[in-house]
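Working notes, structure below.
Missing here is one protein chain; the remaining ones are kept as they sit in the complex.
Let's look at chain A:
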Amino acid sequence: MRFERRDHPSALLTVLAPVGAVLAALLVAGVLIAIAGANPLRAYGLILKGAFGSRLGLSEMLTRATPLILTGLAAAVAFRARLWNIGGEGQFYLGALGVTAFAMVPAVAALPGPVAVVLCLMAGAVAGMVLLLVPLALRLRFGVDEVVTTLLLNFVAVLFVSLMIEGAMKDPLAFGWPQSVPVPDAAVLPKLMARTRLHIGLLIALAMAVLVWWLQARTVFGIRARAAGLNPRAAAFAGVPLGRTLVMVACLSGGLAGLAGAIEVMGVKGYVTTDLSPNYGYSGIVIAMLANLNPLGVIAAAVFSAVMFVGADSMSRALSIPSYIADVTVALSLLTMLVAIFLAQYRIRR
């Protein structure tokens, strides 16, 4: 058996690949559910019902999808340019910390609402950018592999958050819990649905997905970033400024991850803790891969992931199947997606 590269991967196949991958993952996870003693179809029905069946479920699912869209975009833009940013988690936390620190400046609370919100979002994005520019500088200057540095900086970032919320930014009214002072009301994102946690961060995330798509498909920066990723030598020959292009990619990628953290603080939690993120940064990598690095596909992949996690919670209450099945399914779908992407590009010959 051998693999031959397809000359023209068909558009249909490119769309069907992720769908097939998700179905295959659900099939395998279904076996696990059956082993755990429940009817897989019923379990999946309950997952869907949990995520879509009620106003609360739907709003929770979308609330969960919001940061995932942003961290997914962060990974997708970086990977497109072959900048292996594994540090979304750290950038997420630094974005969260950045916005909180910025909001502690007394003048911010006095600003009119929209101005304060925009400035705060930017502060979070900048904090995320900075954390990615450091490993990029090391790569450009000394050839240090960014996979290692961005990954390890995640732990540095979380410990730094821990340091700050136990110290300089500790909330004196939190009964000794390690959490930061809350952001002022002026910096809180308006709700999208009354009496739920869903906030306008979702719209920001969707807008970002469209913006990233537009940047990649329609701008000089987009073409150059892709060229730099696919063949740096040819890109340099064609006059693409490699360093400058990668810096811009890093600003976008780190900025998006930082924005995710800022939005999570401003829209959901109101303050920073070290358990702010259930691995949103790492999940972003999975989502980007599931979306085949397509910014609009990221939305679908993030929603899929959010449905699994939110739905699995309510399903596990009804069927007493551990909600870890959501982790398993999402992880499986990453594996099946990698196979599907491969099969969409190659054909099998005997």
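In the analysis below, a contact is a pair of C-beta atoms (placed from the backbone, for glycine too) under 8 Å apart; a residue touches a chain by one contact, two chains touch by 3 or more; residues count from 1.
Please note the rule applied: contacts and distances are computed from a predicted model.
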| item | value |
| --- | --- |
| Omitted chain, identified by the protein name its UniProt record gives, among "Transketolase", "ABC transporter ATP-binding protein", "Molybdopterin synthase sulfur carrier subunit" or "Molybdenum cofactor biosynthesis protein MoaE" | "ABC transporter ATP-binding protein" |
| Selected from A:Leu27, A:Val105, A:Val148 or A:Ala238 as touching the chain missing from the view | A:Ala238 |
| Per the touch definition above, residue among A:Arg64, A:Arg139, A:His199 or A:Arg226 touching the missing chain | A:Arg226 |
| Positions on chain A where the hidden chain makes contact | 7-8, 218-224, 226-227, 230-231, 233-241, 350 |
